[in-house]
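A single protein chain has been removed from this complex, and every other one stays in its place.
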Amino acid sequence: MIKAGIIGATGYAGEQLTWLLYKHPEVNVEFYSSHNYADIKYNEIYNNYNGFIEDICVSLEVAISKLSNINVLFIALPSGKAFEITEKALALGVKVIDLGADFRLKSKEVYEEWYKVKHESEKLLGNAVYGLTELNRKAIKQCNLLANPGCYPTATILALTPLLKNNLIDINSIIVDAKSGVSGAGRAASIGSLFTECNESIKAYAVASHRHTPEIEQELSMAASENVMITFTPHLVPMNRGILSTCYGALKKDLTTEDLIDLYRDFYKDDYFIKILNGLPETRWVRGSNLCHIGIKVDKRTNKVIIISAIDNLIKGAAGQAVQNMNIMFGLKETTGLEIIAMAP
Amino acid sequence: MIKAGIIGATGYAGEQLTWLLYKHPEVNVEFYSSHNYADIKYNEIYNNYNGFIEDICVSLEVAISKLSNINVLFIALPSGKAFEITEKALALGVKVIDLGADFRLKSKEVYEEWYKVKHESEKLLGNAVYGLTELNRKAIKQCNLLANPGCYPTATILALTPLLKNNLIDINSIIVDAKSGVSGAGRAASIGSLFTECNESIKAYAVASHRHTPEIEQELSMAASENVMITFTPHLVPMNRGILSTCYGALKKDLTTEDLIDLYRDFYKDDYFIKILNGLPETRWVRGSNLCHIGIKVDKRTNKVIIISAIDNLIKGAAGQAVQNMNIMFGLKETTGLEIIAMAP
Amino acid sequence: MIKAGIIGATGYAGEQLTWLLYKHPEVNVEFYSSHNYADIKYNEIYNNYNGFIEDICVSLEVAISKLSNINVLFIALPSGKAFEITEKALALGVKVIDLGADFRLKSKEVYEEWYKVKHESEKLLGNAVYGLTELNRKAIKQCNLLANPGCYPTATILALTPLLKNNLIDINSIIVDAKSGVSGAGRAASIGSLFTECNESIKAYAVASHRHTPEIEQELSMAASENVMITFTPHLVPMNRGILSTCYGALKKDLTTEDLIDLYRDFYKDDYFIKILNGLPETRWVRGSNLCHIGIKVDKRTNKVIIISAIDNLIKGAAGQAVQNMNIMFGLKETTGLEIIAMAP
Partner (left out) sequence: MIKAGIIGATGYAGEQLTWLLYKHPEVNVEFYSSHNYADIKYNEIYNNYNGFIEDICVSLEVAISKLSNINVLFIALPSGKAFEITEKALALGVKVIDLGADFRLKSKEVYEEWYKVKHESEKLLGNAVYGLTELNRKAIKQCNLLANPGCYPTATILALTPLLKNNLIDINSIIVDAKSGVSGAGRAASIGSLFTECNESIKAYAVASHRHTPEIEQELSMAASENVMITFTPHLVPMNRGILSTCYGALKKDLTTEDLIDLYRDFYKDDYFIKILNGLPETRWVRGSNLCHIGIKVDKRTNKVIIISAIDNLIKGAAGQAVQNMNIMFGLKETTGLEIIAMAP
C-alpha cells in the first residue's frame, strides 16, 4: 500500500482527493492536514464521510512531523504556499504532487509576474514535471515532484494540442472562451461566491489577465514548437462543477470536421480518459469522472475550427489527474481508482 | 455472474440501475429495454457511457424473447405496466425486482383506488415482498418477486419506524412534510418539469392525495401493529436529486433528543446504510449514495418529535435499494456495488 | 415628497428597500448608510443601479448627522443594533421603520432569551407597533415606531390567523414547516451560504429553536386569544428568493376545502396583496412582488387542514411590507409603489 498525506485536505480539491483516495485500492491516507480545521473531525466538515472517515484534521506542523511515514504527499494550497513543505518532503524521499501553481511554470520570472508572489524554490523548477498525463507520461513516470495542471489548462491543452502538433492553425488566431462552475473559486467565504451572488447569472472575469494563461501558453508553445500566445476569457457559470473550454483557431488547411475527428481519435487512441465525440460535449456527462470529452466542428464558412472540451474541474482538472499521475509515478495501472462514470441526471 | 435485464432502462430510475450494475462486480446486464428509444444506442441517450456501454436499446418484445437468458429482471415502468412482463418472467424462473408501484400494496382495492388502474395480477400480490431492505431482510432473501419501495416511502418509513415499533408517538399526530428533487418527476417531456418552470421556486403538490400515501401507511401500520394514517405533503425543490422527509409526531413519553438518538442508533445498529446523525441531514451528503441520514430533535416546548431523513431518491429511493435487495436475493454481501460515498460539492 | 434614510442599505433587505423606494413616486432617499461599504458608490456594489443611483454610501455617523433632514428612517441591521439609532431618530421626530427584530416582541425577556442580546430600549417596546399590515392597519396608521415583521412570521401568521380567529383548529396541533431561499441568510460572507454549499441540496436548520418562533407565537396567540405554541421547522432551499410556509392544524369541526377557501376569501376580502387560490401556491408566482398567495386543503382522511402560503421573503417578508407600512403611516394609498407582478419565468 502507498502511504499518502494530504495538505489542504478541506478545500474542494483536497476533499476531492480524499474522496478518490478513500476508494483507491492501493493507497492509505495517513493524515489529512488543514489550516482552518485542525483538530476538527474530517466528517464534521464533510458529513458525507459520516461513518466512514473518522480521522481528525491535523495542523501543518503535525503533518510535517509525519512526512517520514509516507510515500507521497499531495499539496492543495493557494499559490505561494507549497515551497517549504515541498522541499521538506523531497528531502525525506517523499514524492510530491502539488495541485497548486507553484511548480507549473518553468520560468521563475513568469511565475512571479502572474502570481505576484516570490518564488522561493527556484532550484526545484528544473525537477518539476508538468503532469498533463496524456502528453507527458514518460517524464511523469520518473519524477519526484509533479506539478499538477490547473483546471482551465487541462481542458484547453487537451483540446488544442493535436492541432498545434500538426501545425494546422494560425498560432496568432487562438481564442479560448472557457466556462467554469463555482467550485473553481474554492471553499473560501467570499461574497462573490455566495449562492445569491452566483445563481441565475453568468459573467466573464479576469479577462486577458487570468493566471492560467502562461501555463496554457507554455504547454501550447511546446506542442507548436514555437511561441504561442492566446486570448483567454474565463467565465463563471451557476453550477457546482465542470469546465467547458470553447477553443477557436483559424485553419491553415482545408479540413472537414470528419478529418479532424479522425485526427483527434488517432492522437488520443491510447488514452482511456479522452473521448472524441461525434457530437458536442456537455459538462454533465463527465461530472464526477476523470474523463475529458472533446467535440470538434469546422466552420466552413469562415474556415475556423471550434474545439470544445469538457472536464470536471475538480477531477480531471485537479484531484483525479493527481491520482492518475500518482498511479504512473508508483507503477500502478493508470486508471486505478479512477474508473468512474458520470452519474445522470 | 448474475445475468440481468432492465425494462425501462432509459428513464431516470432505469439509468441509475444501469450505472450501478455497470460497476457491480457480480452482474452482467444482458439487455437494456426501452419503449421510446428502442434500436438507439444507449450511450447516445446518456453520453456519460460514451466508450463504455456500446449496447443498443431493445424493444419490450425483444426483451421478452431474452427472458430465458437471465436470472433477474429489473422493471422500471410507470404504474400499471409491470403485470404481464412480471408474470412471464416469473414463469421462466426469473426473479423480478419491480421498481414501480404495481406490487407494493397488499390490497388490490387500495391499489386501484389510488392508482386509478386495474390490477391485473392480483394472484401475485401474496408472493410479492416489500423491499425496504433494513426492515425486511428475511423475506427478501427468499422471494422471487420483490416490490421495491417508492422514494418518499423509503425516507419516511425509515424515519418513523423506530418510533412506532416502540409505541412512542400518538399515531393520529403524524405529519410528513417531504421535499424532492425534480428527477422524481421522471424523464418525461412535460412543461411542469422544464428548467424554467422549476428553477427558483418551491411548491407543494398532490397535497393529501399523493399515491405514496397508502404505501407509507401500510408499512407504518405494520410497525405500529395498528392502523396508521398520515398527513403527507410532498414538495418539489429546484435540485436534480434528493429527498428530505421532515416527519412530526406528538410524543407519548417524556424523552430527550439524546434518548431518541440512542434508540435509533440501537435500532439501526446493524445497518450499514443508515446513519443516525448528531446534527441534521442535508440531501447533498447522501447524493449519489445508497445511504440514509437521519437527524432527530425533540421540541421540548411542544413535546413533539421531529425526525428528518435524507436519501438520494434515485439510489436508496429506487435503483440502489433495488440492487441492495438483489444482493440479498442472490446471497451476495448486501453492500456489494453500493459502497459509494456522496461526492462534494 | 417624503424624505427617507436607509441604515443598512447594502444588505439584501436594504437593497430591496432601495429598489422599491427608487421607483416610489412619493419618496426621495436622502442617504444610503452602510457599515461595510461607507464611502463606496452604491452602484459599484449593486451594478443594476449603474446610470441610475449615483450616491455614495455613508457611514452610520454621517447618517446620524442627517437625521434631522428626513421624515422616515428605515433600519435594516442585525438584531441588537437598532436601539441607539432608533432613539435618536424618534427624538428628532423622525418616524422609524425597523426591519430587524429589535422591537417585534412585546416582552424584553422573551427577546433576550431568543436573541441572546440585551434589550437596551425597553421603554420603546410599548410604543412599537407590529407591522403585519393586513392585521394591524389602525395601529400602524398612528405609530412612530414600526416593527416590521420577519419573513417566516409574515407568511405563517397570514396563513394561520383566519383559522385561529375563528377557533377552528386545536391550538396544540400547529406545525409550521417552512422553506426559504438563500437570501434569507443575508449578504454575509459565510461558507454555509456559498453557492457550492447550498446548490443541489435541501436541509432543515434551527429546528425547534429558530428566533422567529416567539414572534409567530405572539401574534397567533393574539389571534386565538389564548396562548399558542407551535412547532416550527425552517428549511433552506437552493433558490435566491421566496418563502413557502406549509402549516398544519387539526380541525375542530367538519369543514371542507371549499368552506375554508370561502372563509379565507372573506377574511382577506379588502386586502389587495393577499390572494386565496383555488389551487396551490408556488413561490415563483409572487417573486419580486408584495403579494401573498395562500392555498388551502383539508385532508378528510385525517381531518387535518394544510394551509400553504407563499411570499417573496425580501418584499412582503421585508422591504415591501416596510413600504406598505410607510404608505399607511404617511397617509398614502397602501399600494403605492408596490403594484408589482411577479416576472415569469
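Couple of notes before you dig in:
When the chains are written out, they are named A, B and C in that same order, and each has its own residue count from 1.
To be clear about the criterion, a contact is a pair of C-beta atoms (placed from the backbone, for glycine too) under 8 Å apart; a residue touches a chain by one contact, two chains touch by 3 or more.
Everything numeric in this text was worked out from a predicted model, so none of it was measured.
The residue touching the chain not shown here, chosen from A:Val237, A:Ile274, A:Leu291 or A:Val323, is A:Val237. Across B:Ser59, B:Asn127, B:Asn199 or B:Thr336, the residue that sits in touch with the chain not pictured is B:Asn199.
Screening A:Val110, A:Ala139, A:Ala189 or A:Ala204 for touch with the missing chain picks out A:Ala204. Note that of B:Thr86, B:Ser183, B:Asn290 or B:Asn325, the residue touching the chain absent from this view is B:Ser183. Within the full complex, the residue among A:Ala38, A:Ala188 or A:Met229 touching the omitted chain is A:Met229. By the touch rule set out above, subunit A reaches the unshown chain at residues 172-173, 175, 177, 179, 196-197, 199-205, 207-208, 229-231, 233, 235, 237-242, 244, 246, 248, 280-285, 287, 295, 297-302, 304, 306, 308, 310, 345.
The chain not shown here touches subunit B at positions 12, 181-183, 187-191, 193-200, 238-240.
By the touch rule set out above, subunit C reaches the unshown chain at residues 12, 15-16, 19, 22-23, 46-52, 183, 187, 199-200, 240-241, 275, 277, 279, 281-282, 284-286, 288-289, 293, 339, 341-345.
Assume only the chains that are shown with their structure count from here on.
The rotation that brings the Cα trace of subunit B onto that of subunit C spans 180°, given to the nearest 5.
With centres set at the average Cα position, the gap from subunit A to subunit C is 45 Å. Each chain gets a centre from the mean of its Cα atoms; for subunit B and subunit C, those two points are 39 Å apart. Mean C-alpha position of subunit A lies 37 Å from that of subunit B. Counting partners per residue, subunit B has 199-200, 240-241, 281-282, 284, 345 as the residues that reach two or more other chains.
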